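Just dropping this structure here.
For this depiction, one protein chain was excluded, whereas all remaining protein chains were kept in their positions.
This part shows chain A:
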Amino acid sequence: MKPWPAVCPSNCSVRPLAPSPAQLAAWLQSQHTELSTFTHCNLAPSGRGAAPLIQHPASKHAYVAHHQRTEVTRVLGCHSCCRIDMFSKGTKRKFSDDGDEISDESLAGAQVSSSYSLQRQSLLDMSLIKLQLCHMLVEPNLCRSVLIANTVRQIQEEMTHDGTWQVVTETFCGGSQSPSERLVATEVLCRSREQDAEPKLFSVLSYEGCREEEVVTDETLCSVSVSDTASDVCLSESARHCWERDEFVEVDRDDEACESSRLGPGDDDDDDDNDDDEVDEEEESSRVDPKTMGQVFGTFEIKNSAPGPDSALEELFSDVDASYYDLDTMLTGIQSAPKMGPYDLLDSLAPSHGPPSIGSPSNCRSDLNELDHIMEIIVGS
């Protein structure tokens, strides 16, 4: 008996014309796996060129250099959800005033949190794909769509909070920038909505019994979590801002000038620390093969194709437009003109004309170039 259905379950109201979520998730997974085998420098605090460090199987505070590629195993054929030890973010992270000193504990925290972020990211990808595939002949199931949308919101909220405190795990963009500042995460439970201080709260994808040696420490996987940065520019918790920041950050993966993307509102909130925090994330992400990332995040490309920074900023700040991209229309499969709203990420998943394209590297490239230009201008050289 084949345990996992290759087609949609029988009571699924969706008649798939597009590839099924499982197929797309499998495609996503193949991208993730590709990334995972991309050996990548660096967890070493001092910066560049160190070999990847693997968590010692016995003790999660000891690191050993490991030169082989670490494979990501799969659990139960779940394509996007790799068997990664991300059961908890239990390690207490300390705020280090001296940016260069990083304790083992915080490294371990970084490890766990990175794999957790990866998991979270893949869950986000999956959810967005599911929402995207609502555009079928038959009216989509509203309950399912609402539940998925709530999950996406939840991830976004958490990313907002975590992005502020995310440990920056690396740096090295050809040495152009140094990670002078590492905002090591404090207790992640500073999040206002969490009552309980139990780290176990963060076992969002419960993979109990995962062995420690299966922790994937590859930098690329960590860098996949780049989406949850861009926290500095906007500490507000509005979902819309979260979406916009994520969009911009995800596209910022070209490797050249890795300045921070100060493309959000609330510039007054910035300080140097946060800038560099931003920078680090950019560099880290930039290390990844842009094409691959482009394919992975091609779905997250910014719909805004207007050249120049001003229009981009304008779009970002355009608050309430006359015709919002209504959840109603989205869920009923009718595409309206894309607007920047809480669901504009979904919007970018489905261009208003033509079939949804998962990978469009060319668009990514042009966007990347634009944003690099923007960053250069804003940050200065």
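Please note the rule applied: a contact is a pair of C-beta atoms (placed from the backbone, for glycine too) under 8 Å apart; a residue touches a chain by one contact, two chains touch by 3 or more; residues count from 1.
In this section, contacts and distances are computed from a predicted model.
*Asks:* One chain is missing here; what is its name in UniProt, given the choices "Importin subunit alpha", "Serine/threonine-protein phosphatase 2A 55 kDa regulatory subunit B", "UTP4 small subunit processome component" or "ER membrane protein complex subunit 4"?
*Replies:* "Serine/threonine-protein phosphatase 2A 55 kDa regulatory subunit B"
*Asks:* Which residue numbers on chain A touch the omitted chain?
*Replies:* 1-5, 8-13, 21-22, 25, 75-81, 120, 123, 126, 130, 137-139, 141-144, 146-147, 149-151, 153-155, 195-196, 198, 200-201, 203-208, 324, 326-328, 331-334, 341-343
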